[in-house]
Structures are given as C-alpha cells and as structure tokens.
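Only one protein chain is missing from this complex, and each of the others stays in its spot.
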Amino acid sequence: MRAVSKLASMTDAIARFVPDGASVCLGAGLEAVIPFAAGHEIIRQGKRDLTLIGPISDMLFDQLIGAGCCRKVVAAWVGNVIAGLGHNYRRAVERGVPRPIEVEDHSNFTLSLGLLAGSLGAPYIPTRSLLGTGLLESNRSFKLGTNPWTGEPEVLVPGITPDVAIVHVQRSDVEGHCHLWGTLGVTREAGLAARGVIVVAEEIRRREQLLADPNLVLVPPVKVLAVVHEPWGALPSPCQGFYGRDHEFFMRYHEESRSPEGFRAWLEKWVLGVPDWKGFLELLGTETLERLRVKQPQLSEPLDYGAR
Amino acid sequence: MRAVSKLASMTDAIARFVPDGASVCLGAGLEAVIPFAAGHEIIRQGKRDLTLIGPISDMLFDQLIGAGCCRKVVAAWVGNVIAGLGHNYRRAVERGVPRPIEVEDHSNFTLSLGLLAGSLGAPYIPTRSLLGTGLLESNRSFKLGTNPWTGEPEVLVPGITPDVAIVHVQRSDVEGHCHLWGTLGVTREAGLAARGVIVVAEEIRRREQLLADPNLVLVPPVKVLAVVHEPWGALPSPCQGFYGRDHEFFMRYHEESRSPEGFRAWLEKWVLGVPDWKGFLELLGTETLERLRVKQPQLSEPLDYGAR
Amino acid sequence: MTYTDRELMVIAAAREIRDGELVFVGMRLPLLAFALAKRTHAPRALGLFENGIVREQPAPDTPFTMSDPPNIAGALWSTSTGNIMALLQQGLVEMGFIGGAEVDRYGNLNTSYIGDWKHPTVKLPGSGGGADIASLAKRFVIIMPQEKHRFRERVDYITSPGHGDGGDWRRKVGLRGGGPSALITTLGVFRFHPETKEAYLASFHPGQSVESVRAQTGWDLKVALDVAPTPEPSAPELEIVRASDPEGFWTR
Partner (left out) sequence: MTYTDRELMVIAAAREIRDGELVFVGMRLPLLAFALAKRTHAPRALGLFENGIVREQPAPDTPFTMSDPPNIAGALWSTSTGNIMALLQQGLVEMGFIGGAEVDRYGNLNTSYIGDWKHPTVKLPGSGGGADIASLAKRFVIIMPQEKHRFRERVDYITSPGHGDGGDWRRKVGLRGGGPSALITTLGVFRFHPETKEAYLASFHPGQSVESVRAQTGWDLKVALDVAPTPEPSAPELEIVRASDPEGFWTR
C-alpha cells in the first residue's frame, strides 16, 4: 500500500493543527532546534489563548506572549538565555500587557517528569526535587505526597499531555518518520506525550533512508499530524550539523523588546512584515546564513542493521 | 589526560563485579543480545544467591536457576520463548530442585517501569496495568494506591535498582562508551538503574568512533564497571548486524533439560566442560557460526554532528 | 479443501483485526493472523511488538521471536519496551492477542501458577506482556487450544484479566481497557455477553458441534441463539497463511 503523505506548508499545518485555546509544546530541545518558524506563523495567524509548554523556550515564548497569543505558560524558565529577563513575559505577568497570563512554575526536571508521565499514560511521577520551594505553592498542579513505603515526603508531578508538540528535526520522510540528533532536551518525551506532533524538518528524505535507522525514529507515525519542510526553520537557535546559533539576534531582540513599542516594531519587521519563513530568511540575509552554516561535517559511523 | 581502560576478561569481570548475593539484571533486550557468555561464566564460577532481574530472559535464567546460582527471580516471564516452559524454573519453584527460589512476578510493562523508576531515582511509578490480577498478591513489592487527583485505583511499581546490569552491545571503547542498536527492550532503563554496568561488546573500537555519535552512547561512563570483548557473546540469541538466532539450540536445550540429569549433562557439555566462551564457540562449530553470521549489511545513514 | 485447526484459528483471528488499527501482535498464530489481515481487509493496520517494534508489514520470513533481526530491519520504529507499552496505557492500542494456559468463563487467563501460587503444582512462565495487553488494550482476543482441563470455571490465578467475575468488574477494579472480545480455540469461537460478560459459543468450527465444544468446556457453557459453524477458510486466505508459514512450523 502507498504511504500517506502528511507534507504540509507551515501555514496549513498551523492553521489546521494549532487551534485557539490549544496547549502547545514548543522548544523541547532547550536552546537548540527551537521551532521559531512555527512560532512566527502562529503569531501571523493571530492564534489566541494558547497554553505554551516547554522547559526554557529561549526567546520564543517571550515573542508569543508579547504578540498576545498566550493565556498560560507551563515552563521552567522564560526569558532570553544569554541576555536575561524576557521583557514581554515581565509585562504580561506584572501588568497584564498585552494580556494577563497564568504561569505554572516548573523546574527542568519536573517539566521533564510531567511530559514523561504524560508519555507513559501515567497519572504522575513522584520526585524528591522541589521540596521546600515556592514552586509547590505557586504551581497548584503539584501535590505533596508521602512515599507509601518509607513515609518520606515527595512531590507528585502530574502528567502533561500537550494537544500538540511542534518539533524541529534534521530530517523526516513525508509520513513523519523523523530523525533528531544533537541536543535532545525533553523532545522525545514531548513528542510521545502530545496527542499529535507537527514535524518541522530541515530535509525531506525518502522513507527508506529514515527507516534505515528505526531506533532513531523520534515518534511513531500515528502521532504525526503534519510534516513541514522548512530549512533553517529553527533559526536563530542552532541545529546540529546544519547551522550554529545567531547570538547577535538574541542580543538585539533583548534590546529592541525592552518597550512595548520596541517589541511591536521588532514584530512588524521580523514576523508580521514577512509572509512566511522565506521572508524572514531574506531579511536575515544570505551572509548571516552563510556565516551560521556548518561547514565542517562530523559524521557518525553507520549502524549495520543487517539481519541475514 | 589518559583514558582509563576498563577492559577485562569475562573471568575477571564476573569474579570482581558479580559477588554472591548480588542482584543482577541480564537479558534486558528481551530475546536479543542476551549475555549468555556472561551467564555461563557466572555458572562456571559457581556464584550463589543471585537475584536475577530481567523481562523474559529466554533460557538464560532457566540455566542459572538449574545451576543453583539463583535465590530470587524478578521477571515477567521465565522459560524458552519458542519452546515453552523452563524445566529448571519449574523444578525450582515446584520442588525446590536444585534449590528453592523466590519469585517476584512482573509484567513486561511493570518491570520496565520499575527499572525506569530506578533509573530516575524515583521511589515508584504508578500504572493502571495489573489491576485485578494475581500479580498484586504474589508480588508483595507492589502496592495498591489511589490517584490523589481522581481517587481511581492504581498500582505503584517500586523502583528496581540492580547491583549490576550486564549488557551485550555491538561496540564499545575501552572506557565503556558503547552503542547498542536493534532491539532495545529495557536495556537503557536497566543500565541507568543499575549501580554498575558490565559491558560485553562484539567489537572494541576507538573512543572517537563511539563519541562520533554521543546520542547513541548507552550509559554514562561513570556507570561502567568493566568492558569485556566477547565476539558472538550473545549466542544463541541474536545480535543485529552481527548474527541471527540459533533456534535449534533453544529447541535442543528444551529437550535436553527435561530431566535434572539431562540438564546436568547439557551443563557439563556446554558450560562446565569448556574453560571460556571460546570453548563454547568451538563446540558450536564454525559451520554454525558461519550459518548465523549476517552476510548482507544494511547500513544506516551517518548523522552529521558538525558544529562549525 | 483441507486445513489444520491452527490454520482456521489464524484465519478466524485475522477477521478480528479492523482496518487502521494498532494491534499488539505478539508471535506465532497472531503474527500470521496479522499478516493475513494486512493482505486482505486491513491493509492500514499497524503491528506492535513488546520488544519495542512497530511494523507495517510482518518481516518477510516469519521470525521465530519478535527480536529476531529480520523483525527489526524495516520496522517503522524500534524503541524501548516501555515506549511501546506506553502507547497501550495512553489508550491508543485498539486490540491485542493473548494466549493462555488456562481460561475461565469470564475470559480471565492464567499463565503463572497451576494450583495455589504459594505451592503450585505447575509453575508456568508468567505474564510477559500479556497482563499489560489484557489490562490496557481497548479489546483483546484470546487464542488457545481447547481442552477441558484448561477451560475452567475459575482460573487458579489471574495473570491477564478478562472480565473478572463478570458484569462491571473491570470498571470496579479500575481497569480501563475493554477486556476480551473473543476467544478463538481449536474448536470454536466464543464471544462475551454485553451485560454479564460471560463467554458464550458464537460458532463451532467445521466438524465440531455445540456438544463437542461443550464436552471440552469446564463450565456450564452458554450458546448463542444463532450459533453456526465458523465460516470455512477461503482458498486465498489459506494460500496467504501458508505463504507466511511455508514450513508449517506454527500451523501444522
């Protein structure tokens, strides 16, 4: 039987699979492979009331919050990793600008455990982290429990099951068998915990090339909603083997987003002022792309899956 | 600084790191990469009072039980996958021959969850599996719990932390950075949950060759106690890319182990009658090895970890 | 047309798979049933194996175990046992196949202990993944040879939970999966009453009768009003099964 292609444009994938009010996991790879192309399309389409789920979200959540797409954040850290505070995040929490948002404070470990529990179909996983912290008070989704064997206190981290996870990967086939390598963060847990996955890939390859390493396939095809071919789609975050991180872009964003007006101007220029990711890349310029492009391949040794 | 070599003979690795009374996880890869070479050395060294931990253990646990090495089994299934019941397992449980053993009945999922909990340093993981079954009665390590959010019943699977896990892999360096592919089963969970890992490898390769794919490294080097170079060391179970399964060997064992005397004769011939794994392979014969050897490579596409 | 009991079981089992389903396949007869279903009415079904494998097609040579290298090469996914079982617990797996040493009138299976588990007369291998499939799959199908001493009023030990003591037992103990939907034996096909959840004979295999099945059933067997012979295998069905098991290792 014929493979069913799930190939879609970013516009169509976001329009179909990220409805207003959805819970969306983005940036599961920590500072790497952050799906900025998808995030910008979410902003362009004016999505509202999203719950954003991700460990640290380096700059992307700040943009989505500033653009008014977000109702709630479930994260361990929101800001700009090399620059510091997220100005839009501050404005939203401190003053409700542009909209008030709810925050569920996690640590990286508890966010990982929540997604792991979600991926297992388990109601929660207990941990010894966070005991005695303010997170147990400000994040009401946690429960304090007691180890039934020892009587010791423990924190119960409830399962997190995003409606959709958007993952950026190096390569995929049109059905969504995809390979991610380099920094993993909580990507596998997120993909397995989510009800559906949008795969954004640097390269679309033939099925046989992906299935030649079935251990590396990130999520089973039944989870994949759409496959978007978007080269450079994680910029300005890095993608192992493809491009490095554009530190300057993060620093400039930090400066330009200090005021709501500054952020608005940034948004007009980089997101709303371009029709799609190709427009963003044109603004960024071929010199920047060429500077960031990985030029020295470092290849792994192939694995022999021979069976006979 | 210089890499510290953990290379050891199987004799030394088992002598040093599998003391009498230890809990040992073997056969985490289900029917594949079962560390038979290690198991036979455990028998030759006359280890006693071991707790054997593993999902299904295809034939190996039956041998270790019959040889009197085992005090307790923590497993989902013990027998001979294509032939049926394990005769030694039956004799030990039903009649205490050669020694009585204790059994902790698991399912494959709960054994996986127990090792996962162990690997996380979590006291337990809750599941909806096994409710209403006899396993909750015969395995006293489980507790019946109540989901604190919904009040629904749940089974709490306690963390399992073997003293040592013995894993068979395709390749390793002398420090224990190792790559396993093909069937994984619960191998990663077992390696991470165990206090220490004995790596048994088909090939010893240079460090750079292993670190060229750091995502595939099975366990961090701090977990590795010893690295044993033992080609064909998983026979008669298969090893992806290296050799297939020797079904006949399993069938013959099933017939020959029907009586304690038959098993004793089998043991004398295949285990006690040879000094080491090379002796086993000689008995097996080069024709068998040649028949089982994988002849058609099926290579995965290399991953580019390039960073600049 | 001649065929074996086991060939008929395979064909009856294949009919239980619906198109597009995620199916916990296991080995032996269910694997052959999956192969048959894929090539007939369920081309979009996917097969799961508890060693971590998802396959679209069975391996070209029917493997002896699910971890044989040909079952991994060409898989859609080869992951951990935990990740596959997690799909079950997420409620994504429509059906699974299980065998057993003993079954009772409510479809509970024992593969652990004959007699008192504290002092068993026979120690059976145990659950494997059977208890998980029985607990968590939306429905499951039992395949086993029928002999009176294996078809018991009450099993000594529940390894893989069926409908417990009937009615809404599964809900009461907290099990989410739907329980057994069919029991396929060497003599016939049983289904479960929607209310009482007791097994009843839905069809007897050609050559059998209600009486011959009853004679090999250890409880007071209920029989469907419309009980009828199990449909005979078709020639194409038999051909596919035999192509999947050319040496007859599993079906002869």
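Here are some notes:
As written, the chain order gives the labels A, B and C, with residue 1 at the start of each chain.
One rule holds in what follows: a contact is a pair of C-beta atoms (placed from the backbone, for glycine too) under 8 Å apart; a residue touches a chain by one contact, two chains touch by 3 or more.
None of these values were measured; they are calculated from a predicted model.
Taking the full assembly into account, the omitted chain touches A, B. Taking the complete complex into account, A:S112 is the one of A:S23, A:T51, A:S112 or A:S172 that touches the chain left out. Looking at A:A13, A:A37, A:L64 or A:L130, the residue that reaches the missing chain in the full complex is A:L130.
Of the candidate positions A:T183, A:Q209 or A:T288, contact with the hidden chain is made by A:T183. On the side of subunit B, touch with the chain left out of the figure occurs at residues 1, 119-122, 177, 192, 211, 214-215, 217, 219-222, 305-308. Annotation for subunit A: contacts to the undisplayed chain at residues 29-32, 55-56, 58, 75-79, 81-82, 84-86, 89-90, 93-94, 103, 105-110, 112-113, 116, 127-135, 137-138, 152-154, 181-189, 237-238, 240-241, 244-245, 247, 294, 298.
As a working rule, only the chains that are shown with their structure count from here on.
More C-beta pairs in contact connect the chains of B-C than those of the other pair, out of B-C and A-C.
As a whole-number value, the distance joining the C-alpha centres of subunit A and subunit B reads 36 Å. Here the spacing of subunit B and subunit C, counted between their Cα centres, is 28 Å.
Distance between subunit A and subunit C, defined via averaged C-alpha coordinates, is recorded as 40 Å. Touching of two or more other chains is recorded for residues 120-122, 215, 305-308 of subunit A.
Multi-chain contact residues of subunit C (touching two or more other chains) are listed as 53, 68-69, 72-73, 78-79, 82, 88-89.
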